[in-house]
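Note that one protein chain of the assembly has been removed; the remaining protein chains are unaltered in position.
Order of writing sets the labels: A and B. Residues in every chain begin at 1.
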Amino acid sequence: MLHTVNKSVFERNSLQSCLNTIDDSSVILLIEDGVISAAKHTKSALLADLAAAGRVFALQGDVEARGISSKLADNIKLVDYEGFVDLVVEHGTAVSWV
Amino acid sequence: MATKKFMYLNRKAPYGTVYALESLEVVLIAAAFEQDVSLAFIDDGVYQIVKDQNTDGIGMKNFSKTYHALGDYDINQLFVSAESLKERGLSADDLMPLVYEDEDDDWAEKPSVKIVSNAELKELMSEQDVCLSF
Partner (left out) sequence: MKISIQINEGPYQHQASDSAYQFAKAAIAKGHEIFRVFFYHDGVNNASRFTVPPQDDRNIVNQWAELDIKNAAGEPELVVCIAAALRRGMIDASEAGKNGIDGNNIHPAFRISGLGQLIEAGIQSERLVVFGD
């Protein structure tokens, strides 16, 4: 499955709720304010293991728009909208943590 | 028409925003399509099916009674996150007693609400073909 999270970890619990129910074969795509969760900060540890396993993506346009390109945590993979489409195609059912 | 597994993911409390009400409206329509429908109540979504809702003081329609109709529409898989309940100081007794009549068991009345762990939710979600979030 592909889980999309569009809210910052500092604003809502969407990311935590997603992490509570994500299975071993699923990936996470951070979009919109969700990309804030991909930056290096006091909450980075939440995603560290999944990112190290290559399962955390962030939408490049949203990262750049928020000025955090140089502040990303380790192992976050950037994708553009076409990459977003590929993730939807490759990973089956999409779950949005809106 | 093929049958798919649809999950309706409800994570917001009722009344503060319209998502809960309009999610329920979709679910009622979905019943006519004879798909395999389940509802998940996670985070503040658990407040959608808490009992004793009374909207007299806010001038809004109390739509909580409508959840009782779901059983009549063969929608009887309402999964509630145990962790979300616990975090909020709630238990099974705080939820509406939603039931359905099981046609495969001489129309015995059975509970539609199942309280499930995150591990069970994980399993349920991974089986879905379509997940609609509200």
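Just so we're on the same page, contacts are C-beta pairs under 8 Å (C-beta built on N, C-alpha and C of every residue); 3 or more make two chains touch, one makes a residue touch a chain.
Quantities reported herein were computed from a predicted structural model and do not represent experimental measurements.
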| item | value |
| --- | --- |
| Candidate in contact with the missing chain, chosen from B:V18, B:A69 or B:A92 | B:V18 |
| In chain A, positions touching the absent partner | 4, 6, 31-33, 61, 80-82, 84-86, 88-89, 93-94, 96, 98 |
| For chain B, residues in touch with the removed chain | 1-2, 4, 6, 18-19, 22, 25-26, 29-30, 32-33, 35, 129-134 |
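Here is the rule we use: only the chains that are shown with their structure count from here on.
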| item | value |
| --- | --- |
| Distance from chain B to chain A - Cα centre to Cα centre, in angstrom | 27 |
| Residue ranges of chain A touching chain B (in the complex, touch as defined) | 1, 13-14, 17, 20-23, 25-26, 93-98 |
| Chain A-touching residues of chain B, taken from the complex the two chains share | 9, 11, 42-43, 83, 118, 121-123, 125-126, 128-131, 133-134 |
